[in-house]
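Here it is: the structure, laid out below.
All protein chains but one are shown in place.
First chain written, first letter: the chains are A, B and C, and each begins at residue 1.
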Amino acid sequence: MQTSSTEHQTAPTPVVHDVHTEHADHDFTYLIVFVALAALTGLELLATYVPAIKIPLLIGFAAAKAMLVVAFYMHLRWEKRILPMIFAAPVIIGILVALALQQLVMR
Amino acid sequence: MNGRTLLRLILVSIGLLLAGLFVGATNQFMPTAASAEAQPIDALFNFMLVIATIIFLIVEGALLYSIIRFRKKPGDETDGPPIHGNTALELVWTAIPAVIVLGLSLYSFQVFADMQNDKDGTLVLHVKGQQFVWSFDYPHDPNVKLLSSSELHLPINVPIRMEIESADVMHGFWVPEFRIKQDAVPGRITEARFTPTLLGEYNVVCSELCGSGHGLMHNKVVVQSQADYDKFVTSLIEPEAQQPAPGEHNAAWGKHLILSNEYGCGGCHYLPDAGIAGQVGPTWVALADRAAGRVADEDAKTYLVNSILYPNKYVVSGYPANVMPQNFGQRMSDTDLNSIVDYLLQQTANPTANGTPAAKSP
Amino acid sequence: MATTTVPAVPLTSAALHQRRQWIKYFTWSLDHKVIGIQYLVTAFTFFLIGGILAMLIRVNLLTPDSGLFIDTATYNAVFSMHGTIMIFLFVIPVFVGFGNYFVPLMIGAKDMAFPWLNAFAFWLIPPAGLLLLAGWIVGPPGAGWTAYFPLSGPVYSHADGQTLWALALHLLGISSIMGAMNFLVTVKNLRVPSMTWFRLPLFVWAMMATAIIVLLATPFLSGALTLMLFDRLAGTNIFNPATGGDPLLWPNVFWFYSHPAVYIMVLPGMGMLSEVLPVFSRKPVFGYRAIAFSSMGIAVLGFVVWGHHMFTTLAPWTRIPFMVTSMIIAVPTGIKIFGWVGTVWRGKIRFTASMMFALGFLSLFVIGGITGVILASVPVDLQAHGTYFVVAHLHFVLFGGSVFAIMAGAYYWFPKITGRFLNERLGKVHFWLTYVGFLLSFLPMHISGLYGMPRRVAVYDPKFQAINILTSFGAFILGIGQLPFFINAAVSAVSGEVAPPNPWNALGLEWTTSSPPPEHNCDGDPVAAPDPYGYGTPMAVAYLAGERNMDVLLASGGHAAPHFAEQPAGGDR
Partner (left out) sequence: MAQEALHDTNLVAPVAGTIPHEAAHSAHASGVDHAAIGVDNRKTGIWLFLVSEVMFFTVLIAANMLARWRNPEPHEILNIPLTAVNTFVLLTSSFTVVRAFSALQKNNRTSFLRNLFLSMILGITFVSIQAIEYHNLSTEGLTLSANLFGSTFFALTGFHGTHVIIGIIWLTRTFIKGFNGGFSPTDTWGVELAGLYWHFVDIVWILLFVIVYLI
């Protein structure tokens, strides 16, 4: 998969082994991420005690947690660009549609 | 581009434009325009037709020309010229349609926005759709009771706002001559705005699939003078004395339910006594005489009750099954059911059994 | 230079020798070509069933009263089944079939990326079809192919057929999603290494755009059907307004799937057109990149127009954005249409049956597209929605568009698939009956629709009878017109004229192998050329003139690829 579609004349790179198979040691990162996830969960629970701003806070925390898992546990951070792009599409469309549906159906 | 080509191009363009205008101006695709909204919509439609005709002729013309001009000559095995594209041309045929559709959007928006405007002196009417009939309610003095009507009467040149609701599934309120269509959605009230401008009788047609009787779901619309309209609304007033109270086995209440179109019976059945004139289902005139013995071992009463609750098992031969709603068992209270049946049992050919048949012509 | 030559004639007969036994097509096979044929045959069978239902519709509408069906509910069931079968069991699978057969061949792969998944996706289709048809036994679905709530809910559709409908569509959706994953991975990873994005044939581009749509939109259908099944089977009330649910959720979710789905139903056909038109006008396709990108543009725009099916349902002001986006889709579609006209222009057109269907597509799809733009205008749609105008629009784009493209593709690729030609004369009979019958049956619908005839009615105002008789008459011609095709295909597959590997002098990769291709698709590993097509290049001219002399080729084109000479001679027809 070539990284840029503008290189018309270059052949697609025949399967390169992915970075993480080269035994980069991420153990410590994984641990940090886990701690962060747990901490964010705690913050979420705390946020419910401030009803005034809890909704943006909660959404922010959940998004951060989801992003941490996708980026580190699912290795997207270390993947070639195409995979993050593939995964971003439904997330963006999904959010927009879910919101649009609220609008359309509530009227 | 030499002069000759330019001239040809201009001539072709003028020809296309004329053809488009001709179709736009002479087409008879739309029915009579009977509302204030119909004129701008027709104008918009005709304008789109002009553009559509031109685009159509360009594409089909180029195709036909190619088919005739560029067909392979016998024995010619060569290829066409190696043209892979032409950026300028491609830009042109991207840009022109883009401009056209943006223009059409703006124009359509303009027409639509005008339709949605609040207008002074708007008359608010209420319409309820149910399988498979419309019923209409008119604004009135709160001290009197008004029956629902199965005909829509409208005063001419008065802006109307229909409040539309549905008792069961989705229906579509549509009067082709008004160019107005709005779905009736169960659980909410939707609106349609229009101003009738032409005296006459039209049809309100159901435009959203609502079950087996969908094609049968249409009621009459009458656009009339304000005076006639007022007279009509007055005729709907139910005299105080005749207003029955809901009661078990109360034939008067049953008649009231039918008169007021509560369950939509009048959409299909015919019974002048109750002011209904449907043509789809079996007539109710002298029904009591026929009810007994229709089904072996069932007296008239049982037969009528079962016909209402299980219409599909009691289809009168020659009439379509599945048209009558099958959910009266859930929708109709026992009080209402018994009262209606009692009223129906009074419908015999011999009028003495039934008091004065006060036929009310709609 | 050339070390392996592929002698044309011997290979052909050899290929015919090893014709796969018919029984193989009824078994679990992992070969993408077998699966492709399985898809095609299944889909055409459903075309027949759906078509016969259409004939029943037309017989019924000969008279304004309920006519053929005493029971109007049966009529509702007939058109619901007709629409569902044509869309979900004919058009969508038939394109998957063509894609299955030709995408690997066109990109030089030996098979699809996941052969097992491929077979599994196919084998979901026959049971789904049977489930749907079983509706006739338990009480058929009658809520239209759109199945709006509450009509399709448990209260108003007791018949179990509606549940089976949802289950069948669920299976078909899952099958589509698996197919789409397979296509995307296949094109991304399995194409010949030298084949860059802009060396892909346009059909492959179209299949990719389609697969992207399927992947993003079809799960929405699955989700909606899941909720529908909950409502019908588990006593929930998600769409039931009587208990707090919302009937508008269904049409929104359904159309969020189904509008993109109409492009699932036409983009592959457009890709096929981009293959067929250049070959028979002997000219390169006009504006390769524009056509490739417009597929993607349509795919993206298709996701933001769903509201245009609900102009009479949605709150007034929310209709406007959908109107604008719907209209904008005319732009990328126009790019394609004009590109194809540009391809034909100044060509040397050969009127094969395939080409006639392709030209038929062009002439009819334009009408359907323009009526689409007319429908996209909110005020006009207030008149046209729910009428025969919409029925006319949808048949112009689906029959005049998709089905004509399918036929063009069928005549074009039949020799590659079976090694034999379809009979051209019968093909032309097929074309003319279809074309004339089509116009007779579907043009008048525009008028009756605008004039006030609602769709989905068994009983209609007698003032429309004349137009309906004309329409039915046209439909019968159209129906009878399909007979030659089915007969042709059945007869030609066994005893048609034997086809060489490259019967049409086409220059795509799929034509470089034998007809039908060997099980491993081609000998050796293919190498992609720098341009997917190139009619009219000096090189191609020389080639087509039968000039295989390398010096001439080099002189004319500059860089002769060694494999050029290996291409089997095309039988000039």
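By definition in this document, a residue touches a chain if its C-beta (ideal position, glycine included) is under 8 Å from a C-beta of that chain, and two chains touch if they have at least 3 such contacts.
These figures come from a predicted structure and were not determined experimentally.
Of the candidate positions C:A73, C:L164, C:V192 or C:M327, contact with the hidden chain is made by C:V192. In the complete complex, the residue from C:G50, C:P93 or C:G108 that touches the missing chain is C:G108. Where chain C meets the missing chain, the touching residues are 3-4, 6, 30, 32, 104, 108-115, 177, 180-182, 184-186, 188-194, 215-220, 222-224, 226-227, 230-231, 234-238, 243-246, 249, 253, 507-509, 512-513, 522-534, 537-540, 543, 553, 557-564, 566-567. Even with one chain removed from view, chain A keeps its contact list with that chain: residues 9, 11, 14-15, 18, 20-21, 23, 25-27, 30-31, 33-34, 37-38, 41, 44-45, 47-48, 54-55, 58-59, 61-62, 65-66, 69-70, 72-74, 83, 86-87, 89-91, 93-94, 97-98, 101-102, 105-106.
Please note the rule applied: only the chains that are shown with their structure count from here on.
For the pair chain B and chain C, the distance between C-alpha centroids works out to 34 Å.
Touching two or more other chains at once are residues 246, 248 of chain C.
Of all residues in chain A, none touches 2 or more other chains. Those residues of chain A whose C-beta lies close enough to touch chain C in the complex are 1-2, 5, 7-12, 14-15, 82, 89-90, 93, 97, 101, 103-105, 107. Put simply, chain C touches chain B in their complex at residues 66, 70-73, 75-76, 142-144, 146, 148-151, 155-156, 158, 241-242, 246-248, 281-290, 312-313, 316-317, 319-320, 323-324, 327-328, 330-331, 334-335, 337-339, 341-342, 344-351, 359, 362-363, 366-367, 370-371, 373-374, 377-380, 382-383, 385-387, 446-447, 450-452, 454, 456-461, 534-538, 540-541, 544-545, 572. Listing the residues of chain C that touch chain A in their complex gives 188-189, 191, 193-198, 216, 220, 246, 248-249, 252-253, 256, 303, 307, 314-315, 318, 530.
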